[in-house]
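Notes follow once the structure below has been shown.
The other protein chains are all here in position, but one chain of the complex has been omitted.
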Amino acid sequence: MDATTAEPELLIEGHGLEKRYGGVVALTDVTIRLVAGEILGLVGPNGAGKTTLVDCISGIQTANAGTLTLRGVKLTGPASRRAKAGLARTFQYPQLALDLTVGENLLMGRAAKRHDTWWRMIWEAFRGCFLPGPRGDGEAVVAIANELQLRGLDRLAGDLALGEQRLVEVGRALGEDPLVLLLDEPFAGSDPSGIAGIIEVIRTIQRRGHGIILVDHNVDLVSSLVDRIMLLDKGRVVFDGDPQECLTSPEMQQVYFGGQVDLGGSGSK
Amino acid sequence: MDDPQLWISAIQLGCFFGLLALSYYVVLSGTGFFNFAVGPYAMVGGLFTSWLVIEKGFSLWPAVVVALVAAMALAAVTELIVVRPVQNRSGRNQLPALVAVTAVLFAIEQLAGVIFGYTTLPGEQLFNFQAIEIGSAELLPAALELIIVTAVVFISMAIWVRITRTGRLLRAVGDNRDAAALLGLPVNRIRIIAFVLSGLLAGIAGLLFATKAGVNSDAGLTWALDGFLALVIGGTATVWAPLVGGMILGILQVFIPYYLGGPSLSYSLLILAIIFFGLRPQGIFARRVRV
Partner (left out) sequence: MSTSKTALLDGKSLSDGRFTAWPRGVQANGNALIGVVAAVLILVWVGTNGYKQTLLISAGAYALIALGMYVPFVLAGSLSLAYGAYASIGGYSVALISEKTALPLWFGWIIGPIIAGVAAVLLGTATRRLSGFYLVAVTLLFSEAFQTYLSNASYAGGAAGLTSFRPLDVFGWEPSFDVLIGATAVLVVVVALLLNRLRLSAWGVVVRGMREAPAAIEASGARVPMLSLVALAIGAGVGALGGALFTQMNGSIQPTTFTLNLVFLAIYMPLIGGTGTSWGAALGALIVVELTLNLPSLHTSGTLLVALGVLVIMLVAPRGVLGYLDLGRKEVTRLFRRTGSRQ
């Protein structure tokens, strides 16, 4: 939601992004834009390039061409550098340390940035051995857990259901205190009450002024939640604009149904 | 480089390493696992035979059969009792099975020491040939039998892998266990066959090589390492690749100390391993491999 007085800050801007894997073209001439407090949805069929785009933004992959900036500064380098610049993400399949506790998994997000140079790593190791831990760590983890309504911080992450694991991953991302959150399929595998919980979390994050890019298959769900939607097909952006318009647009019909279809109800793939 | 005796030595080593690498190859093809325990299987093949003949007065061929059966049995036990359960439990994590197989290596080594003693026993020559003269060098009957049997084994394996159903399934199962299971392939049976076959091959290798310089109970680790190196150098594209890798390793092990002095071998092997594993882990004859 825009602030009433000032223009919201431009966070992410990307032009002409291209990504090839060997002979396969995953992204072509992709333009993307995100402002603070905005939720941008990325939808499209399997193989459209949604996760590839998120990978290229977050640094897990590097785009072959195009420019990408965060608050005007070029986004380059490995994922760790981009995290320091203010990105955080979740993964299509939750990447959690399954034999660590929920609390420890949340802590990872907060503590990871302190391990970016070798001297800081050695200092952290020294501190870990000899000094008490920073009070802020525990308080931050508890605050995040509160916000996400995660209980039982000493449960093992491996014992959680998939939906709750995704929530922990979101919590880890929040621990980084990022400018932009990239959420890859946060709803997949959750039941309706779980989905409602995640939606509430996303709105809370939005209210705090973060920018959010949301990838998911469920177009209905996404379009009810986001401010703007981007439809990808075979690596290209075919629609970029209002979610409701997107649902009834010819582009949507082309991409998902391969032609004109009378959309009687809300059933879409 | 023209001393025939050195070449004979290199070829002997090459045959031995090749057989060990083939033993690794069979298990790797069928299960995707590096069975470090082939070193001790080879040791058992040689040491058990010699011990039966020398200490217990067995005649040669029964002793050979007993020893080879023992090697195969150890291989079967390795798969059934150690590797399969541990792998089932640890999923994609390679380390537990790796650590477990090293424990098997040590257990066999120590067991052999306890049963067969810790002294080095000489190897048993299987066939009676005349020594052949090549220039200034002498091709001893033991070396000749190693070379001939190696050739026979490799040719047989090449045929087996192509002709028999099990042979052709070997690779299919090893590449993707889950897919193979879904397709209804007999994954567990193939695994056991792969392990037992590797035990046999390693046992034969140890048996033949023992004649070169004797065999004792703690040869297992060194031989395991040699075989692994030979396999990685040669690659896994064909049945013959392990032999190529073995020959290269044999040549290196003979000629590097000769030209550069004894210590250089360790350094050279280390550097070679770092380069090869890092840059071309798939070996000379390549299939895709993940280090």
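Just so it is clear, A and B label the chains in written order, and each chain counts residues from 1 on its own.
The definition used in the following text is that a contact is a pair of C-beta atoms (placed from the backbone, for glycine too) under 8 Å apart; a residue touches a chain by one contact, two chains touch by 3 or more.
Source: prediction; values computed, not measured.
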Touch criterion as defined above, residue of B:26, B:52, B:232 or B:252 at the omitted chain: B:232
Selected residue (touches chain absent from view) among A:113, A:203 or A:217: A:113
Touch list for subunit A against the chain that is not drawn: 58-60, 78-80, 82-84, 87-89, 91, 95-101, 103-105, 107-118, 121-122, 124-125, 127-130, 132-139, 142, 145-147, 149-155, 169, 172-173, 175-176
Those residues of subunit B which, in the complete complex, touch the missing chain: 34, 36, 81-82, 85-86, 89, 93-96, 98-100, 102-104, 106-107, 110-111, 113-114, 221, 225, 228-229, 232, 263, 265-267, 269-270, 273-274, 277-278, 281, 291
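Keep this in mind: only the chains that are shown with their structure count from here on.
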CA centroid of subunit A to CA centroid of subunit B, Å: 50
